[in-house]
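For this view, one protein chain was removed and the others were kept in their places.
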Amino acid sequence: MAEGDIEFVERIAEGVLRGDVRSIARAISIVENEPRLAPLLISKIFPYTGRAHIVGVTGPPGSGKSSLIAKLAKIWRKDGKKIGIIAVDPTSPFTGGALLGDRIRMQELTGDKDVYIRSMASRGSLDGLSRATRDAIKILDAAGKDIIIVETVGAGQAEVGIVKVAHTVLVVLCPGLGDEIQFLKAGIMEIGDIFVVNKADIGDADRVVLEIENILEMASEFLPQKPAWAPLVIKTSVITNEGIEKLVRSIEEHYAYIRGTSEGEFVRDKIIEELVDIIGENVREYARHLITKDSMCNEILERVLKKDIDPYTAARKILAEMLKRREF
Amino acid sequence: MGEEKKEERKIRVLIAKPGLNGHDRGAKVVARGLRDAGMEVIYTGLRQTPEQIVETAIQEDVDVVGLSILSGAHMTLLPKVVQLLRERGADDVLVIAGGIIPTEDIPKLKEAGIAEVFLPGAPISKIVEFIKKNVRKRR
Partner (left out) sequence: MFRRETLEEIENRLKEWEKLVQEETKIIPEREKEFRTLSGIPVKRVYTPLDIKDKDYMRDLGLPGEYPFTRGIHTTMYRARFWTMRQFSGYGGPEETNRRLKYLLKHGETGLSLAFDFPTIMGLDSDHPLAHGEVGVCGVAVDTLKDMEIIFDGIPMDKVTTNMTINHPATVLLAMYIAAAEKQGVPPTKIGGTTQNDPLKEFIAQKSYVFPPEPAVKLAIDIIEYCTKHVPKWNPISISGYHIREAGATAVQELAFTLADGITYVKQAIERGMDVDQFAPRLSFFFAAHIDFFEEIAKFRAARRMWAKIMKEWFGAKKPRSMWMRFHVQTSGVSLTAQQPENNIVRVAIEALAAVLGGCQSLHTNSMDEAWALPSEKAVKIALRTQQVIAYETGVANTVDPLAGSYYVEWLTDKIEEEAWKYIDRIESMGGMIEAIKKGFPQREIADSAYRFQKEVEEGKRIIVGVNAFVDEDEKLEIPLLRVDPEIEKRQIERLKRIKKERDNSKVQQRLAELRRAAERGENVMPYILNAVKVYATLGEIMDTLKEVYGEYKEPILF
């Protein structure tokens, strides 16, 4: 790493800690685009993380997540809380591009210095939450945001990464989705601390509430013991403001509950997950590098191609080679 | 081994529509076109003030701001965006404009810091090409 790089990252990190908007923005770009610099940046800010309440908001597209987040943020702003919002939208698998439109719903927050909003593309992450998104949360945390709201599109099991990082997970549904039940069965039911049935002003919200309650009840019967926090179901409307205040207070209650009971465990689990992730990523990268670029490992690959040896044996050999070289 | 990693740099573009005119056909077509060219496009909807546009550009740390304008207030609104970006120290952001902009005003806009003006009928491929060539290496 060049000296200029180090200086640059240090400057950005300082800015982040001061809460400077431009530095925060740059820092997030670093964790998105410059894997070379990201570890240094995170090392500078990591000591200052762990203070924010991280709220995950997930659910199918169009259920009103972004609109709801705008409402929550406004109420928390009145309480004097500083807010960070990260809105993740999917990257197109065909073109690698993305259209990020969540800000449209949050327009009225633009201009408030204590609200920072960042749109991020998922960029092919496996569980809907990329490494960069996780680091972006740390950056906002270190920048002194009291509450960090992370919006992800959840359409099934594949996108539950949000539980690994958020203290409180909201699952936002609404009437008229058609296949909402499918959606519920697809595993997302297990991740919600609070289920929000939005758009209570239209359609049959009560029916959706009932359906969710049924499923939750059924699910709880399979649990060995009753969980201390039974998931809540709250009806809201962004149009009439029904249930919004209640939702805010419930989120706060849930956080208080986590803090009072299992926060230590939560943080521990989160860090274990993260370590495993980072190690895995590094190992994967290095393995790919060796197999494609290193002549010796390349030979092993050729042997697999010739059916000379099987993939398991080859993997063991390459892993042994990796450990011997200790280059990562 | 870190050096081996490809520096994956996606171009981030903010497409904004200042002014009261609501015709967003052009803005939306361009937003899609840029996405299909592999860019990350942030679209903020209609009727944004220069202040809102710049605040968004800063928060989103975009490489490019594309302004679509049709209502004739371009000489008030476009230079204002550039000026505010400069004030915020974000003068490395590439600002381009598209829409119905009188030929006579184009040199003035360029002088004011608008990198390029795309007139009606400009193919998206031209816009993509221009962005790729001119987006600045930023730090």
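Labels for the chains are A and B, by order of writing; each one numbers its residues from 1.
As a working rule, a residue touches a chain if its C-beta (ideal position, glycine included) is under 8 Å from a C-beta of that chain, and two chains touch if they have at least 3 such contacts.
Source: prediction; values computed, not measured.
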*With respect to the chain omitted from the figure, which of B:V62, B:L77 or B:A90 is a touching residue?*
B:L77
*Just name the one of A:A73, A:I86 or A:L99 that touches the chain not displayed here.*
A:L99
*Determine and list the chain A residues touching the chain excluded from the picture.*
62, 66, 99, 101-102, 104-105, 107, 202, 239
_Those residues of chain B which, in the complete complex, touch the missing chain_ = 19-25, 28-29, 31-33, 35, 43, 45-47, 49, 71-73, 75-77, 100-105, 119-121, 123-125
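In the analysis below, only the chains that are shown with their structure count from here on.
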_For chain A versus chain B, what separation do you get between their C-alpha means, in angstrom?_
29
*Where on chain B is chain A touching in the complex?*
1-5, 7-10, 31-32, 34-45, 51-52, 55-56, 58-61, 88-90, 139
_Residue ranges of chain A in contact with chain B within the complex_ = 8, 21-22, 24-26, 28-29, 32-36, 91-92, 95-101, 103-104, 107, 110-111, 116-119, 121, 123, 285-286, 289, 293, 327-328
